[in-house]
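Every protein chain except one is present and positioned as in the full complex.
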Amino acid sequence: MQFAGSHILSVQQFQRDDVERIFAVADDMRPYAQRRRITRVLEGAILGSMFFEPSTRTRVSFGSAFNLLGGEVRETTGFESTAIAKGESLYDTARVLSGYSDVIAMRHPAEGSVGEFAVASRVPVINGGDGSNEHPSQALLDLYTINSEIAGRGGSIDKLRIAMVGDLRHGRTVHSLCKLLCLFPNVQVVLVSPLELRMPGEIVEDMRKSGLQVMESDVLEASIAHVDIVYSTRIQEERFSSQEEADLYRGRFRLNQSIYTSHCEPNTVIMHPLPRDSRDNARELDDDLNDNPNLAIFRQADNGVLVRMALFALILDVAEQVDRHARDVSWYTAGRF
Amino acid sequence: MQFAGSHILSVQQFQRDDVERIFAVADDMRPYAQRRRITRVLEGAILGSMFFEPSTRTRVSFGSAFNLLGGEVRETTGFESTAIAKGESLYDTARVLSGYSDVIAMRHPAEGSVGEFAVASRVPVINGGDGSNEHPSQALLDLYTINSEIAGRGGSIDKLRIAMVGDLRHGRTVHSLCKLLCLFPNVQVVLVSPLELRMPGEIVEDMRKSGLQVMESDVLEASIAHVDIVYSTRIQEERFSSQEEADLYRGRFRLNQSIYTSHCEPNTVIMHPLPRDSRDNARELDDDLNDNPNLAIFRQADNGVLVRMALFALILDVAEQVDRHARDVSWYTAGRF
Partner (left out) sequence: MQFAGSHILSVQQFQRDDVERIFAVADDMRPYAQRRRITRVLEGAILGSMFFEPSTRTRVSFGSAFNLLGGEVRETTGFESTAIAKGESLYDTARVLSGYSDVIAMRHPAEGSVGEFAVASRVPVINGGDGSNEHPSQALLDLYTINSEIAGRGGSIDKLRIAMVGDLRHGRTVHSLCKLLCLFPNVQVVLVSPLELRMPGEIVEDMRKSGLQVMESDVLEASIAHVDIVYSTRIQEERFSSQEEADLYRGRFRLNQSIYTSHCEPNTVIMHPLPRDSRDNARELDDDLNDNPNLAIFRQADNGVLVRMALFALILDVAEQVDRHARDVSWYTAGRF
């Protein structure tokens, strides 16, 4: 695809070489995100960060990524404006607000709303989550993490073996990741969930049509024995009709250090889209894994900044100029990463 | 007036040459707002954006205008602070908060509060709306839009013919605009509203005393037949005692493409302070006008950035320096405007 000036609305707009291009640029962003260098390539540019649904970490991750490129951020959180309550169409909102920035990152509770907004926007829009529909930057950072973790272990995304564990029915991140994995036909996927929380059939079907080998299971231990990645997810309690119903599943699949040692191959990577549920009755990833060097969950969150910097750099067509506007960091950063 | 260091509290502080000075500076801001150039003239300066009453578009418009001049923005939205609840006077609040920035843009629900705040502030304050009282930057952007639209059509503000349509009783923007038009004695104004929602008598009186020709009407079609501008407004439902009462008037005056073609002179400009009410029972400006090149409502919103940049540049006395701190834009902006 042509990145300059494009909206990023869905993982389904990417071909394999688009993904590789994003990852190459994300790699280039590492010295800036790790504070070994700073760049001012987007000095003077403005990100419109419009989170009509709150999300601290996604919002701050987008904002910091833009700041790290030298740009400014103007934010809206929640439906503070009553313009929509006063009968304003999403078309009008988009036409007006897109005049205040150079690029927009937007989250909205209604499925499809970000795409509708993008049609009327005069600047590129990145979908930061539209209801249960899409969250493409999350899928990209997940795949970027998979790629960098297994590359460091001598593996390759072309022979990836991954287990996804937990609430596969409601988890938006695993849905998007599966759609993105369809670009890599040799991948083997094990889907581990309670029967009632299985991955939607059409997503499984799409993966199989794309050539992936997909297995489904409701047993944890055997399913994580021969994989490169265990991708754990929490029970999405907010999608259940009651806490009691969610409690039926919470804590069903718990990975801790003892199970990891007994069942996983050495150096199996552990991922999670976060937040992980650390309450006693949940603990899908136990705290005793915190010292396990294969626990990649915080590297995964850090990678979100790299991937979002890459998306901004590509959309605004400055990927080649980042280094030209760079200089050394002059403040204390020891122990930063 | 002397702009450097002054508060901007009311349209009534301006003489005609002040307005012309603001418009001349706003014109100079266009290349920056349109991303053909960037300027860093206010690098290091801080705007205190204090919206004690929420307003996404006005708040973001002020913030982006300040960013476009190279400055930073520190924001407060809503009454998050309980200082006032703890008995703090507006004097104390102003003395303290004005120590944190170089200029303040403030909205507050109480009439007169921004002026009271300004008295105690140590830095210039721009009134971003104080209850039903004043919102001077809105009136300025409206008049700036009128001026630039009719200039492009060979007209002039000195022989302006304008129809204001809708809820003229409650609309703060039309009140302020009328006060500002008093500086231009040859203007002809047609006020179109339901009888119960007529423009307040003292404003009509002031316009007549200033020499303007003012007509009042409750019929749309004839009233828009011989004007340069139709300025439409929505029913300000939040000022009515009930939705039912507002419903009595909503949808009374609807302009759509068919009425426009049948009744307006060619190239009559359509304006609206936004948000327009696009619900079925309202539609004071129909969506079928969206492709009409004379629909100026989004240019009007864009002009808000220019006018606010001009106010900041004049108050902080950098209008002459903007170009000296300018450089080319290095990111992708095609199709920006």
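By letter and in written order, the chains are A and B; residue numbering begins at 1 in each of them.
Assume contacts are C-beta pairs under 8 Å (C-beta built on N, C-alpha and C of every residue); 3 or more make two chains touch, one makes a residue touch a chain.
Keep in mind that what you see is a predicted model, and the values were worked out from it rather than measured.
A.B. asks: Looking at A:A225, A:L248 or A:A301, which makes contact with the chain not pictured?
C.D. replies: Of all options in A:A225, A:L248 or A:A301, contact with the hidden chain holds for A:A301.
A.B. asks: For the chain left off this view, which of B:E88, B:E111, B:E205 or B:E238 is in contact with it?
C.D. replies: B:E88
A.B. asks: With the missing chain put back, one of B:D18, B:E72 or B:D287 would touch it. Which one?
C.D. replies: Of these options, the touching residue for the absent chain is B:E72.
A.B. asks: Provide the residue numbers of subunit A that touch the chain removed from this figure.
C.D. replies: 35, 38-40, 54-57, 60-61, 63-64, 67-68, 70, 72-73, 75, 77-78, 234, 237-238, 274-279, 282, 287, 290, 298, 301-302, 305, 329-337
A.B. asks: Residues of subunit B in contact with the chain that isn't shown?
C.D. replies: 4-5, 41-46, 48, 72, 74-76, 80-84, 86-89, 91-93, 95-97, 99-102, 122-123, 315-318, 321
As a working rule, only the chains that are shown with their structure count from here on.
A.B. asks: When the C-alpha atoms of subunit A and subunit B are each averaged to a single point, how far apart are the two points in Å?
C.D. replies: 40
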